[in-house]
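The complex appears here without one of its protein chains, the remainder shown in place.
Chains: A and B, in written order; residue numbering restarts at 1 for each.
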Amino acid sequence: MKKLLLAVLLGVAGTALAGEPVLINGAGATFPYPLYSKWFSEYNKLHPDERFNYQSIGSGGGIRQIVSGTVDFGASDAPMTDEELAKKPDLVHIPTVLGAVVVTWNLPGVTALKLTPEALAGIFLGQITKWNDPKIAQVNPGVALPDKAIAVVHRSDGSGTTAVFTDYLAKVSPQWKQKPGAGKSVRWPVGLGAKGNEGVTGMVKQMPGAIGYVELAYADQNKLPMAELRNQAGRFVKPSVESTTAAAADVQLPDDFRTSITNAAGEGAYPIASFTYLLVPKNFQNPVKGQSLVKFLWWATHDGQKFATPLDYAPLPKPVVEKVERKLKTLTVQGKPVALGSSK
Amino acid sequence: MRARADTPQPAAARPRVNRGDRAWGLILSALGGAVLIIAGGIILSLVRVARPVFAEVGLEDFLTGQDWDPLSDVFGALPFIYGTVVTSVLAILIALPVALGMTLFLAEMGPKWLRQPVAFAVETLASIPSVVYGLWALFVLVPWLRQTVQPFLGDHLGFLPLFSGPPLGLGYLAAALVLAVMILPTIASVTGEVLKTAPVAVKEGALALGATRWEAIRMAVLPHSRPGIFGATLLGLGRALGETMAVTMVIGNSPTISASLFAPGYTLPSVIANEFAEAAGDRHTGALAALALVLFGITLLLNSVARLIMQRGQRKLQGRAA
Partner (left out) sequence: MNGSLLRRKAVNHLLTGLCALMVLVALLPLVSVLWLVIKNGAAGLSWTFFTALPRPVGEEGGGVGNAVVGTLYIVAIACAFGLPLGIGAGVYLAESRNGLFARGIRFTAELLAGVPSIVIGIVAYGVVVVPMKRFSALAGGVALALLMIPTLARATEDLVRLVPGSLREASLALGVPQWKTSLRVVLRTAMGGIVTAVLLSIARVAGETAPLLFTALNNQYWNLRPDQPTSTLTVQIFNYAISPYEDWHAKAWSAALVLLLVVGVLNLLARQMTRTRLKGAR
């Protein structure tokens, strides 16, 4: 038996040396995971020799893993902080797509809901504890809100979705800014924790009375309702690909792409939208992996964009794509630039 | 054999045999010693990863801190220790009477033919993987708690802080129940062994003097078995404290301390399972390793005490027999 095992191990090691497909490991954000898993699957069909193994462990984990070098690329919705970047200054943010963080709930019979920024902050601060609270009922005439306790569901892991959501709450609620504050994981005053966008969606779906925040695609795929939020212009806006795109309309992207587009000013802008990023080193040491990864990034930000809308992500606006192109051309493999098609 | 035939003097052959034996002894000692090396390695690697936190926060502040905020490097272990202790102790309170009742029935009261199949069932219960219990708890136990048990308890006993709050399903109670199921086999099998060793003479004497079966058990069997049952409880507790997956799936992942059993909480193993892969920076990793060290310490202590108690019980028994 032992000999057999040994033989298996040796055999495996043998095939490993014989030049198998390129294996590229990535980890991070759950926010774009539905799209990324589609991308990696489609890209693998085009390039059967290149396999991208992506684990959606949360943006916090993505940053940690790429900084410590246990993965080949990371992914995060929240741009890395200066402090994080100081630990590994040669990392580059590549925006891949735009997404919206939606507020979803589980109340049988209640399929539409409007929320003001104050009500939203109040719920997640634990000050509004019943569904029929006047602060919610006020803007929802005609909706039969039950006298039921609100069960807040938030992320238990370090999350870019949380960072985007709390970044928004800190902008609209002075009290939020002071106490829990904004970040990938905050000290929640109330609620249950769930792992990943998958976990929050799963928990909300299972628990009547629950409210949570997830990426648009997760709510849509699971046919969960999404709240209309009042934006800076005073209008209630439904989360959608269009309103997400509108949120990025006026954005002035800095050269390193790190920016926040929550609480955007536009009339039709959904207030909790965000870019999501892949994190890669400026210069790749491994020639094979580097080539594959840069080429994949080019594909994702060009041909790959067509998969975004069906999955409820907003494609990158044209000026951003052009900027990304310039950035991709500065990436190097062992000090040498990668040959990339100027167009598709 | 042939080598020995070639050498005329048996005395010359002997060292060769000894060399084989010596090598064999060395190999075995090395393999045995590996156990010690592993144990040392476990402690060393945990301490090494955890050190930055103890150096920075201090052991006492770490153990008594109530806030867990990895992003601002605030690490307090108390909510996790609290959650672990509450769920495990509650699990024992649920599982012990069940296990004891069951083993008493099988050993002293019920028909003999029942023993074998029930023992097999309990073994099966022990062999089900934790994650399968978690799956079952998440989709069967939790909805049942949320829709039936918690509203009932809340309506009738809601004035107690223990049963206050909205019925979420997830939380301390769910975790304790699934833990109770999982440690039941541990407690039952050890208790069963202990009951088997109860002196028959005293029990039969009591029965002969007109005691009812229960009185005989209470007077003859239980006092004798008490240390063993206590040891079984500690072993079960040790198992419950370290149980990870099933608890992680139903505890609610909230690092808070609440009196209500309906509230979501967090345990030491769960927070490690959820956060370790994504812990940002040495300090967060260190804090999680420190939690593991706390867990390691508690289980080590419990297991040592349990073994000592049971060994002493056995020795006493042997002394009596002699």
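In this text, a residue touches a chain if its C-beta (ideal position, glycine included) is under 8 Å from a C-beta of that chain, and two chains touch if they have at least 3 such contacts.
Predicted model only: the values in this text are computed from it and were never measured.
Trainee: Identify the residue among B:Gly134, B:Gly154, B:Gly171 or B:Pro255 that touches the chain left out of the display.
Mentor: Of the candidates B:Gly134, B:Gly154, B:Gly171 or B:Pro255, B:Gly134 is in touch with the missing chain.
Trainee: With the missing chain put back, one of B:Ile42, B:Leu93, B:Leu157 or B:Val200 would touch it. Which one?
Mentor: Residue touching the absent chain, from the options given: B:Ile42.
Trainee: Looking at the whole complex, which of A:Phe73, A:Phe124 or A:Tyr218 touches the chain that is not displayed?
Mentor: Reading the full complex, the residue touching the unseen chain is A:Tyr218.
Trainee: Would you mind spotting which of B:Ala34, B:Leu59 or B:Ala259 touches the chain that isn't drawn?
Mentor: That would be B:Ala34, which touches the missing chain.
Trainee: What chain A residues would touch the chain not displayed?
Mentor: 1-2, 5-6, 8-9, 12-13, 15-16, 20, 23, 25, 27, 33-34, 37-38, 40-41, 51, 53-55, 68-71, 194-196, 198-199, 201-205, 217-218, 221-222, 224, 311
Trainee: Which chain B residues touch the hidden chain?
Mentor: Interface residues of chain B facing the absent chain: 17, 20-21, 23-25, 27-29, 31-36, 38-39, 41-42, 45-46, 48-49, 97-102, 104-106, 109-110, 114, 118, 121-125, 127-136, 138-140, 181, 184, 188, 212-215, 235, 238-239, 241-245, 249, 269, 272-273, 276-277, 288-289, 292, 295-296, 299-300, 302-304, 307.
The rule we apply is simple: only the chains that are shown with their structure count from here on.
Trainee: With chain centres taken as the means of their Cα atoms, state the distance from chain A to chain B in Å.
Mentor: Each chain reduced to its C-alpha mean, chain A and chain B end up 39 Å apart.
Trainee: Hey, which residues of chain A end up touching chain B in the complex?
Mentor: 57-58, 60-65, 84, 87, 148-149, 151, 156-158, 183-188, 191-195, 203, 206-207, 209
Trainee: What residues on chain B touch chain A, complex-wise?
Mentor: Its residues touching chain A are 67-71, 138, 142-143, 146, 165-166, 168-171, 252-255, 264, 266, 274-275, 277-281.
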